[in-house]
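Missing here: one protein chain of the complex. Every other protein chain is in place.
After this line comes subunit A, so read on.
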């Protein structure tokens, strides 16, 4: 017995055991569901066949079903808008804040860290707080906008189909800014100070320094932060649950919420799987780009 267990306690077998433990868990609880998801997207799955192992295969029916639904196109556009606007705003606000806090002043590190308080809170609670701020009749945002004279009427942020998506985007930007800022700060701190000094001596002004030094030096970081932003934005579910539930009538719905609704509110699990499969493929694609870009940075 002792000779049998020895390589696991002492040799390279020890490494294998440790890796297998984690990898096995991931394969069982993430890898298997991934495959199962793909299988279900070709099956008819509803409340009745839920527990059965022998479900009828329907080929690509679920896929054509999703594509032919009238709401699909609108929800697709919403998803693109949600991701595009959120990531762009998070990045530019995060970048601006990172550059501001890069200046050396008393308390800069500590104050910068405080921004992460928003990021650490449960997203559902963040959604609850924002839905109170955005409330139509007594919300504080409407009050502020009206007293500043920016709008003359109350905006019904959560129930007006023209603005409900933007309300969720607003809350999502708030949630994502700190993470962007912190990651970009790391990149900014890595740019050697003397490059700026040399450029200043050559007579480059602040704008020129930003475009010729800061941006090119931050290229790898920006790529990583944008990919992470896309990934995190596509994970966002809690804010939709707390703010609009995708409504009114899908005006603020996005794929990741719709997929859940189809599976858990309408019990069209096969169709929910289709969206889930397509979205996961997309997320993995983005993640692969991200991993590749950080790899190259390592070698360089």
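Methods note: a contact is a pair of C-beta atoms (placed from the backbone, for glycine too) under 8 Å apart; a residue touches a chain by one contact, two chains touch by 3 or more; residues count from 1.
In this text, contacts and distances are computed from a predicted model.
Asker: Between "Urease accessory protein UreF", "Acyl carrier protein", "Heptaprenyl diphosphate synthase" or "ABC transporter, membrane spanning protein (Sugar)", which matches the UniProt record of the unshown chain?
Answerer: The correct option from "Urease accessory protein UreF", "Acyl carrier protein", "Heptaprenyl diphosphate synthase" or "ABC transporter, membrane spanning protein (Sugar)" is "ABC transporter, membrane spanning protein (Sugar)", the UniProt name of the unshown chain.
Asker: Of the residues A:68, A:147, A:162 or A:205, which one touches the chain left out of the display?
Answerer: Checking each option in A:68, A:147, A:162 or A:205, the one touching the absent chain turns out to be A:147.
Asker: Thinking of the whole complex, not just what is shown, which of A:83, A:97, A:169 or A:226 touches the missing chain?
Answerer: A:97
Asker: Tell me, which residues in subunit A touch the chain that this view leaves out?
Answerer: These residues touch the chain not displayed: 9-11, 14-15, 17-19, 21-23, 25-26, 28-34, 36-37, 40, 45, 50-51, 53, 97, 100-101, 103-118, 120-126, 128-133, 135, 138, 140, 143, 147, 174, 177, 179, 182-183, 185-187, 221, 224, 228, 231, 234-235, 237-238, 241-242, 245, 256-257, 259-260, 263-264, 269, 272-273, 275-276, 279-280, 283-284, 286-288, 291, 294, 298.
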